[in-house]
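Accompanying notes for the structure given below.
Heads up, this is only part of the complex; the chains shown haven't been moved.
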């Protein structure tokens, strides 16, 4: 059995984040799938997914880590090369198990969408639940 | 068909590693699934999965790479921010094919669990085999 949900988010210009855990979990609930896996996919090249703790202080630390990719360096690609490079520090896809109808995520694992682009964007996230 | 196995590991404080390949393969064998995929998921935010060569010398090189995230810098998040940041250099999930009842892994690909936290931890790894 396969159930798909498409979520839409409006981001602020980067570096900024949105916690999308609740929305992903609601697609899983709607699917009525009890055992299987959930694939979360972000069809974007200047944003990324992070599975980590949603702590305001920690997210500031992550922000500084992404800034290791310098905005002021000279790049070949015009305007937002650093947005692409930062996105590659994260990933576009995450797949985790579903057991007894519930996402198997760690206590501190939130699904966080990081925007790295230089302008606010509309981002869609495709959630595919597969199983029984 | 879906088969799930949960593995438990005791880690030493970070930066340390455990090769979990054998245990993952035994879940696949138990599943009796011949064709499909295997998802390995680590529900943790201060540890990560690496698919690479298990060579003692190389693992020392990896350790030094993780130390590029400095322990002595001042972070916003108390006590173990660098453990979270190091974990984000790796991933929480890996999905690979199963063909003819066997994991399709490269000759040198071992599944390595890296602990980055400041204390020894109990880590569970959820292995989900999907297929026919």
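Which chain is which? They are A and B, in the order written, and residues in each are numbered from 1.
The working rule: contacts are C-beta pairs under 8 Å (C-beta built on N, C-alpha and C of every residue); 3 or more make two chains touch, one makes a residue touch a chain.
None of the values given here were measured: they were computed from a predicted structure.
Peer 1: For validation: placed chains = 2, all identical. Expected total copies in the complex?
Peer 2: 3
Here is the rule we use: only the chains that are shown with their structure count from here on.
Peer 1: Give, as an integer number of Å, the spacing between the C-alpha centres of chain B and chain A.
Peer 2: Computed value for the inter-centroid distance: 20 Å.
Peer 1: Which stretch or stretches of chain A touch chain B in the complex?
Peer 2: Within the complex, chain A touches chain B at residues 35-37, 50-53, 55, 57-58, 60-62, 65, 89-91, 94-97, 99, 104-109, 130-132.
Peer 1: So in the complex, the part of chain B that touches chain A is made up of which residues?
Peer 2: It comes out as residues 2, 4, 39, 41-45, 69, 75-78, 81, 84-85, 87-88, 91-93, 95, 126, 128, 130.
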